[in-house]
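With one protein chain withheld, the remaining protein chains of the complex are depicted in position.
In this document, chain identifiers A, B and C correspond to the written order of the chains, with residue numbering beginning at 1 in each.
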Amino acid sequence: MAEAGVELVAVTKRYGAVTAVDAIDLRIPSGSYCCLIGPSGCGKTSTLRMIAGHEAATGGDVLIGGRNVTLLPPAQRGTAMMFQSYALFPHLTCLDNVAFSLRMRGVARTERRRKAAEMLERVHLGEMAERRPAQLSGGQQQRVALARALITNPSVLLLDEPLSALDPFLRGKMREELKRLQRDLGITFIHVTHSQDEALALSDLVVVMERGKILQSDAPRAVFEKPRTPFVARFLGGHNILECRPGTGGLALSDGCAIRLDESFTVSSDVVRLAVRTDRMRLLANDQAMNRLAGEVTAVEYHGPFVRVGLQDKAGSDHSLLLSEADFYARPVALGERVFAGFQPADVHVLAN
Amino acid sequence: MTIETGVTRRGLLKTAAAVGGAAIGSGAITGFPTIWAQNIKNVTLRQFGTGVSDVNAIAVKCKEDLGFTLNLTALDSDAVTQRAITQPNSYDIADIEYWICKKVFPRSVLQPMDTTKLKYFDKLVPLFITGKLTPESVIAQGTAPHTVGFVEGKESTKFSKTPTEWLTMVPTIYNADTLGIRPDLVGRPITQWKDLADPAFKGKASILNIPSIGIMDAAMVCESLGIIKYADKGNMTKAEIDTTIKTMIDLKKQGQFRAFWKTFDESVNLMVSGEVIIQSMCSPAIAAVRSKGVPCVYQPLKEGYRSWGGGLGLAKHLKGIELEAAYEYINWYMSGWVGAYLNRQGYYSAVLETAKAHMEPYEWAFWMEGKPAEKDIMSPEGKLMEKAGAVRDGGSFYERMGHVACWNAVMDEDKYMIQKWNEFIAA
Amino acid sequence: MSLPAAAVPSGAAATAPARGRVLPSAMPYLQALPLWLVMGVFLLIPIATIVMVSFWEDQETGLAPTFILDNYRDVFATQVTFTTYLSTLRYAAIVWVSTLAIGFTVAYVLAFHIRSTLWQMVLFQVCAVPFLTSNVIRMISWIPFLGRNGLLNSTLIGLHITDHPLEFLLFSPFAVVLTFVHLYALFMVVPIFNTMMRIDRSLIEAALDAGARPIEVLRHVIIPLSLPGIAIGTIFVVTLVMGDFVTVQMMSGGQSASVGLLIKNEISLLQYPEAAAHAVILLLTVLMMVWAILRVVDIRKEL
Partner (left out) sequence: MEKSGPRHWLLLILFALFVIFLYGPTLTIFILSFQGPDGGLTFPMRGVSIYWFQNLFEPQMVGDFGGSLERSLSLALIAPSLVGVALFGFSLSYDEFSRTIMAAGSDNTLPLEVFAMTTNVTTPVLYALGSMTTLFSFAVVITVTLTVLAMRRKRGAKLAG
């Protein structure tokens, strides 16, 4: 199996007047697990389909393993795709579904059936070989689809929202399985999802897209800790966004509270947006002059290990605090109470506009 | 017009049965003539038949003259037979051919007609009474109308060999068919039925594909070819049927026929379009071809004509005021206007005298006497049919109807005949 | 055609126990009753009548309700029955192959090669409009087109492609087949188009992804998944052709036989029992063909 990285150079997709993907550049290292994430309509699926070859790029180049595949049909790209609906052939048995691409490649019947059976064993569906897809559960269908995609030893596996049709329990199990498989096979996985959890849990590389552009591509921890823009911060969640203005001696919130931070920054506009992780904020006993947020409690949610407290500041923006169970019950707050939340300068991250 | 006239005695047929019928008829009417005349306008008579005589103009004129509504349905002869037998309640008056009558009447769907109530019975062409046009005539082969024209009594369905006071159908329309040709395309004189089988017309000949009529055409051809001599073309033996069909199959296999026609319109179109240049045809179809500016001749042949006739029968279910209306309608039908209408189309009406009264002398001379047209001859719709000076093919009424070789017929072996005919078509 | 009836009771059975009425077991039958009544009155009773009459005896004055096998014996005794069935089956086969090829192609183009649903709709209607014109008119409109002096021959002669009119165009088996195809092609297009529109487009991408060439996509994905539509279209076309007598008679110029024509000729001379016997055999033949089609293809998904 050829290890291959994927590289997109100024790849563009236009449908008539609508630009779905706008000249994106992206380099996915060989053998990595990459998640494309973004709201619906952001261009992530189009990007995936252009890599697969099911969609012709309007402009730019797609390189796989250093080879320009922009004009090649899907089967010659060394990729395999797993479809959101699984796209199993309803008229074929599981075994024949898995053996389909071998058949297209002219592999002899006994040989391809043997290989397909092996692959089915690998996804623990050996005994379902002679069943039709309609006779399988959703999770089983997905594993057949996975087996079918993998049978040609692709160097890149493309997954279009593979877990969206599963229930939460199965989703978790499947997630683990995907990750283990990727590690075992050592090939590149490119996985489209709209779930932040999935992206953070699975990937080596998270690519956040919006309106046909890549906003940020980074390791999951980097993306989460240092979102580049307010959109990324909001989309990934777990961040409170504070709007500040440059004042005398630094930044200040609209209520005048000064903000101190460790990061250096350059002021490029009137408004500076800061991100502070929800789990890095603490409720204060009293007001303090610096690095605090004032607001009214709008929600208290018990989540087991932690409690989420929702705040609304004077300007009407909503924020959240994730407090450990112990912290919260040490000093509980009630709905409607006016409270102050403090944070450390080291936890303040400056966002680009 | 009311029906008191039905009471008039006739000299020709006086049997005991007539008295009862007349009594019922007159008794019903005389009491309430005014109310009667009122009510009869609400009657709707449903008539069905082949297209030739079920023309809308007749319904319109009927409404005008009699006040009641005539609802016409035109079908092909197969469908007519079916409807007559299987849906006797769907019609009041059946306009059918005599050979169909032979199949229909025994099935008790029609009621015999009381001749004493028919105003013009005396004036019917004798062909329908005795089978002879003139006293010297020979009775033609086949289902001659007079053989199925009468039944033995009021309730009988058994045909009478001699005239009685109970008529199965009132004859209305008849004619003699022969070969129609395109004189511009055949290129030689046509004199006999066997000319249809001339290899010179290979792929350009046609015959009728209604089995019981087509077999008669085929018989005319076979006899003319000298292959066979029939005892009665209208009632062949199995062997005769075999020979006839075999001859036809041979002709078909040699590619003699372009097509077989089944409806009036098909025969006209085959001729007009030049697909066929010689085929068995009826006189008005030939007129229709000519009216489109295409030369076409009704060709009298040595062996004579194949003739057909049709009439009106009363549905069994008719009674009371509707029955009276039906009689009134039939009397009106024979009173001349319709006869003239049919004559002008090239058919013959069964009551010549009244039709003559409704035609111009020059028309009568042209259509019935075979004389050159003094003026342009117009169709009932006012379309030019023949220019002044033209002479009708086949000559006068007597020349045509006097040379009938056979009538359209139903044979005793008709089951076998159909089987063989199907063989012919499938060959 | 009895499939919808079978579908109803089973559907009703699924809902009835949940209701838990007094007579839960009778409910499905009760619900299906109107359908059975309709089927009984308009289908079973007429057919039963035909079967019954086929054993009756034909007499001058009408039908005699007896039980004789003569009518069937007559049917099988003659060579013409076999030649006619052969000829009708040949028409059915040729027309089936032609309408299938045309119908499949047309449906395929509509379903997979027309970009917008609007255009799909418009073009589908364009195909459907001629079918709103009377079959008889559409049939006879071929005659001036194909005739000796018809539009086609004039054009061919005008273009010097031929110097004498082509006679085989009209009143020939060719004309019969052509007219059948013209009359019934839509009966193939519609069901196939229907099934094709239901094919998940990602299946085709999956096949391409697996390295299938377009022809292989057709063979391994589109054709197998269109089979129910093909089967329904086949049933339509085959039954229509098998039962026809008007088209064969008009377009062959009466020179070709069909089973329907055979029956019609018998009816025209009021030989009802013989006609009934023929009809029963034709019905059985067609039913067997339909049964064979249903054995091969499961069309329940479509109904």
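Assume contacts are C-beta pairs under 8 Å (C-beta built on N, C-alpha and C of every residue); 3 or more make two chains touch, one makes a residue touch a chain.
Being a predicted model, the structure only gives us computed values, none of them experimental.
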Listed by label, the shown chains touching the absent chain are B, C
Listed residues C:Val126, C:Ile161 or C:Ala292, member touching the removed chain: C:Val126
Residue of C:Leu30, C:Val109 or C:Leu284 touching the missing chain in the full complex: C:Val109
Missing-partner contacts on chain C, residue numbers: 102, 105-106, 108-110, 112-113, 115, 118, 121-123, 125-138, 140-145, 147, 149-151, 154, 182, 185-187, 190, 204, 214, 217, 240, 245-246, 267
On chain B, where is the contact patch with the chain that was removed from view? 46, 50-52, 56-57, 60, 71, 73-76, 79, 82-83, 86-87, 90-91, 263-265, 268-269, 272-273, 288, 291-293, 381, 383
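One rule holds in what follows: only the chains that are shown with their structure count from here on.
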Chain located farthest away, centre of chain B as origin (C-alpha): A
Where is the C-beta contact count highest, in terms of which two chains? B-C
Which chain would you call central, comparing Cα centres to the global Cα centre? C
Between chain A and chain C, tell me the centre distance in angstrom, where each centre is the average of that chain's C-alpha atoms. 54
Using the average of all C-alpha atoms in each chain as its centre, how far is it in Å between chain A and chain B? 91
Contact set on chain C toward chain A in their complex: 200, 202-203, 205-213, 216, 220-221, 224-225
Spell out the residues on chain B that touch chain C in their complex, using ranges where they run on. 77-78, 81-82, 85, 103, 106-108, 157, 203, 206, 209-212, 252, 257-262, 269, 273-275, 410, 414-415, 418-419, 421-423, 425-427
For a test of understanding, state which residues of chain C touch chain B in their complex under the given definition. 58, 60-62, 74, 78-80, 83-84, 87, 143-144, 147-150, 167, 170-171, 249, 252-257, 261-262, 264-271, 274
